[in-house]
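The other protein chains are all here in position, but one chain of the complex has been omitted.
Letters are used for the chains, namely A and B, taken in the order the chains are written, and counting of residues starts over at 1 for each.
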Amino acid sequence: MDKPDTQTEEGRADSNGIGNIGRRGMLKAAGGTALAIALAGCSDVLLGDDEEVVDVADVPDEPVEAGLQTFTEGPASVLGLQAQFGAEEAVRRINDAGGVAGREIELDVVEEGDSWIENYSRFVDDGKEVTFGPISSGGHLDLVGEVEAQGVVNIATDGTVTRMFEEELDDPTYAFRFQNHDVMEAASAALTAIEQLGADEIDTYANINPDYAFGQDEREIFNATIEQLTDAEEVYSGFPELATDDMSTHVTSVVSEEPDVLFTSCWGGDATLLLSQGQDQGMMDATDIIVGPVLYGSANDFSSGDIEGNIWSGSRNFYWDFPDSDRWSPGRELFDAAQEAEDTIPTAHYMSGYGAVTCWATAVEGLVDMLGGWPEQEQIAAALEGHGFYTPAGYHVMAEDHQCYSNAHFGRLTWNDEMDIPVIEEMTIRDPREVSPPPGEISVEWIESWS
Amino acid sequence: MIELPLFIDLGDAAVHTLNGIFRGSILFMIASGLTIIFGVLGVLNLAHGEFYGIGAFLLTSIATFFVVRIAAPTDPLSTAIFAAAIVIAVLLSAAILIPIAGAIEATVIRPIYDRAEMYQLLLTYALLLILVDTIRIIWGSQPVRPAAVDGQQIHAALDVIPMEELFGFQYSSVRIFTIFIGIGTFLFLLWFFDRTKTGRIIRATAIDREAATAIGVSSDRVFTLVFALGGFFAGFSGALYSVSAIPATAEMGGTALVLSFVVIVIGGLGSIRGSFVGAILVGVVWSWAIAEYPPAEIAAPFALMILVLLVRPEGLYGAWGEIE
Partner (left out) sequence: MSNEDQSEEKETIRLMKGLHLTKPQLALALVGLVVVLLVPEIEGFFDNLQLDTFHNGILWGMAALGLALLLNKTELVSFGHAAFFGGGAYGGAMLVNFVGVDSGLLILFAAVFFSTAMAFAIGWFVADYVAIYFALLTLAFGQLLYAIAIGSPTLGQDEGLRLRSGGEASGDPPSLFGIEFTLQQQGEYRLVLYYFTILLLIASMIVMYRIMKSPFGSALEAIGQNRTRARFIGIPVERYVWGAFTISGFYGGIAGGLYGLRQLSIGPEGTLYVFVSGEILFMAILGGFQTIIGPIIGGIVLTFLLDNVRFLTEHFELIIGILLLLVVFVLPKGIWGSSEDIKNGLMTRVKNPAQLGADVGTLQKMLINAVRNAITTIKIILFGVK
């Protein structure tokens, strides 16, 4: 980082707010910039042969101020509130266990709206040490440049568009994403359809995806995968407006084409609407299988009549009842916690918030142990790269491309009469390496290289 | 099977068209209120879509209240009782909007009739914001549907017309009913404004407020009545939409409002006939646009509106602000 001249240094402090002056001052005192470069480059600095390393800031007494921007209202609040509940549960558990290196976390939540940049800047100005969210992929794209410029670590909860860390971002430092990216669930959907019907039995398939970047991304990858592995052709592709109030025309079109497979990445109210209008018009009979990566995200809204038929759903990186709760309880405990605190079935989006917070907290805890003091943003960012940690969802790795990799869940969506909630059975878990290219490769090209 | 791509499947064509008419019927019931209110009061009520939203949410609560207390439909008798309960729920939801809309008119809208257009817009926009958040405070910010009956949505439980046997394609009976109710509302409004005394008084007030006042009409009451009537039909429409298991959201009013603008501009401001034709046209064009060229979904209604205005600047049944 170049040393700016005095005038511009003033400008930076002014435009970033007073909270930042302190941070930068602390940074200089700790010789942080040099350290960060060293840290990012080679880890042997951590062993302590550099004098400056010893000179780290003490662990402050006050709590860690953290900010989460998420959709608390609007159609996407179906996802956003889950992320908020998950993040709050993680904070509760961390604080009950004594905090991060003794520091409790205080989480501020704000509606992301369409003010991603403003929210983040405000968080930074308010002295937040870490920021989480947003849910929106478009919002994340708005935000990453800001995060890289302002230098306070951000871990996006969702916004899973594949392109983001493959093409849009050139070697980011502070911007991360926790949830599995789309390729993992869209490819899993195609693999599930092939497993269930057999590659030779699939001649036609159709798509209904929400009309925005996420829906297009999911379709592109699903199509690439299924066309790579079968001779199927696409007979219909509809893009209903996001949060539409009527899908019947798309359903009619699919029913009339009678495809073998229907792929849909509709979520929230759109998923409920699609399935319920699908039931009205016999869409479940007209297709052999329906595969939807995020259908289970609407678990709290379904009634049993909505999900009759051969419907398979993904659950991103987390399903509360896998492994079976008779054998392994952490998932079930999270389910109970969510039921108790919010009267909700935790979905993969619950984990979006839970995991993002846990990812940061575990990395920092480890860093404090090693450094013997509180780390700087550069150090935390460097430590997050390659950071592996456990949550009730299993093992996660934040890879060097800043995309976190976790297992991909996919199974049959059915109704559990005993609990009177929708559940996923016959769950198949895929290792990230099965459904996502190694960091640095482009997903679609990777899929097209399969034989 | 031999494919005949040259011919459109008649069943599909019918369903696409029915989908459009269904949406059009819903839109008509919202837009007619908007257009009448504009015609009589001269105020473009930006909060009108929220009446529709409130109607939808009220139905989810009232229908849920009934569903958990009444036996699920199994035989003709229980089906009839269940259907009656749902009809009552719909009417009740709409009826609750009469005092709500009436009170809003009498307290905050009445003082601004003489103010410039932009203040009326600002005021009703403020009402829109307040009502949206009120909905969120009462019903939360997530989509809501009425409770299911044995896992079925209400409209599925009431699927009594054997469409498949009669016409060879599957279609929800409740949607067919909704279409008929839309047409019925249209005929009722025509009759009301043409044949009844109250309707004629309202029209007289719309044409010349001072003259009407001079012959002893209380314009305050007429205005409140019209506003409440508009609220009733918007709520009615929202309740009917909810019966079809379309999740109610706090934001649904905004979308409905913008589309209602399109409808009443196509039809001609103040024209009931126009808003009926406009609504059905917007619905059907929307549905066929999706079927034939999906990307046109959002743009289709607006393109249609611009097209109509270029050909007939005053709308199809241009009445220039008078009820017709």
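In this section, a residue touches a chain if its C-beta (ideal position, glycine included) is under 8 Å from a C-beta of that chain, and two chains touch if they have at least 3 such contacts.
All figures in this text were calculated on a predicted structure; none of them were measured in a lab.
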- Message: Based on the whole assembly, the unshown chain contacts which displayed chains?
- Response: A, B
- Item | Listed residues A:Pro172, A:Gly238 or A:Pro437, member touching the removed chain | A:Pro172
- Candidates A:Val59, A:Leu141 or A:Ile421 - the one touching the absent chain: A:Leu141
- Who touches the missing chain here, B:Leu128, B:Ala148, B:Ile181 or B:Leu316? B:Leu128
- For subunit B, which residues reach the chain that was dropped from this view? 38, 44, 46, 98-99, 102-103, 105-108, 110-112, 115-119, 121-123, 125-130, 132-134, 136-137, 220-221, 224-225, 228, 254, 258, 261-262, 265, 269, 295-296, 298-299, 302-303, 305-306, 309-310, 313
- Item | Interface with the unshown chain - residue positions in subunit A | 1-2, 4, 8, 11-18, 21, 72-73, 110-111, 113-115, 117-118, 121-122, 125-126, 137-138, 141-142, 144-146, 148-151, 164, 168-170, 172, 175, 211-213, 216, 242
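One rule holds in what follows: only the chains that are shown with their structure count from here on.
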- Taking each chain's centre as its mean C-alpha position, how far apart are subunit A and subunit B in Å? 38
- Query: For the complex, which residues does subunit A have touching subunit B?
  - Reply: 72-75, 77-78, 81, 211, 237-241, 243, 245-246, 248-250, 252-253, 255-256, 268-269, 272-273, 276-277, 279-282, 300-301, 303-306, 415
- What does subunit B use to touch subunit A in their complex? 9, 11-12, 15-16, 19-20, 22-23, 136, 141-143, 145, 147-148, 150-153, 155-156, 159, 170-172, 241, 245-247, 249-252, 255, 287, 290-291, 294-295, 297-298
